[in-house]
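In this view, the complex is presented without one of its protein chains, the others remaining in place.
Presenting chain A:
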Amino acid sequence: MTTPMTTLTAATRTKVLQRQGAAVALVLMVAVSWLVFPRFGSLDNLRDLALQGSFLAVIALGMTFVIITGGIDLSVGSLYALGGVLAAWGSQYGFLVALALPLLVCGLIGLINGLLIARTNMAPFIVTLASLLFARGLLLAITDEGANTYQIPPDSAFVELGRGTVFGFGYPIFIAAVLCVLGGMILNRTSFGQNVFAAGGAEQSAILMGVPVAKTKILVYTMSGTLAGLAGALTAAYLQSGVTVIGVGTELDAISVVVIGGTLLTGGMGTVLGTVIGVGLIKVIQNVINQIGTLDSNYQSVVSGVFLLVVVVLQRILRR
């Protein structure tokens, strides 16, 4: 009987290092921050950190699936903002409309992305770049170029979705956690999940093996759009209004955390847990830079960028 340690091949070693690498970095970051910044470990700060991370985690969850199929979804930042505005506008008609409208509209745009990518074989980059522009434009049009901010009535049940807490932890944290657990199960324990890996790992082979590659891609982009819409709705509920200026560049944040989490940008390999760790890492870095106070908040991006580069370089080296 061979133990996993003795059968460690190059590829599995890569996998372990990619996944555990981010986890180790996260643990180190948290430990150091805890010691250096007294406020970091306070319950309030941790609650805030988790809440901030939950919105990004919901978007990045969809992105994880997309990237594992070997694709990319640039539209999620715009859909995130659009989802928020639609939720805020819909909240005047009640809880259900406020929640369903962003999911349906953003899901529909995701579906169109998927159809175009899977059926016409157009590059995901171009297709989703087009919907990034489309969704942002639509958003500006319905808000009178951002001048018109829809407010959510403070007494509406929808606000509770974003601001309600259990032991001080916001509902969005639990929603994101449940979704990520579900996502992980779907990815690893269902045929659809296996098809996602196969489509990204070797598309032509997958087709010859009878995997419904086109259907899988369509589903994945629909999922990504819907989740971006949901993240928007949750954010709107939390902020009590549909803010039009958010979500610019969020697609890049989502891609970064997915890749930092060890998902191969070329597709075929990745985990939801890795993505969650990636979100944690980015948010801890942001949080720490805020704690330092004297450091310009723009350094958040600098540090995130360096991190991403290190991860991608490591992926390349370890894949040899």
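In this text, a residue touches a chain if its C-beta (ideal position, glycine included) is under 8 Å from a C-beta of that chain, and two chains touch if they have at least 3 such contacts; residues count from 1.
One rule holds for everything that comes next: contacts and distances are computed from a predicted model.
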Record-based protein name (UniProt) of the chain missing from this complex, from "histidine kinase", "Tol-Pal system protein TolB", "Sugar ABC transporter ATP-binding protein" or "Electron transfer flavoprotein subunit alpha/FixB family protein": "Sugar ABC transporter ATP-binding protein"
Among A:L74, A:A237, A:M269 or A:I282, residue touching the chain not depicted: A:M269
Options A:A206, A:A236 or A:V311, residue touching the unrepresented chain: A:A206
Touching residue (missing chain; options A:A198, A:A254 or A:L308): A:A198
Positions on chain A contacted by the hidden chain, ascending: 2, 4, 7, 9-12, 15, 185, 188-191, 194-195, 197-198, 201-202, 204-206, 208-211, 264, 268-269
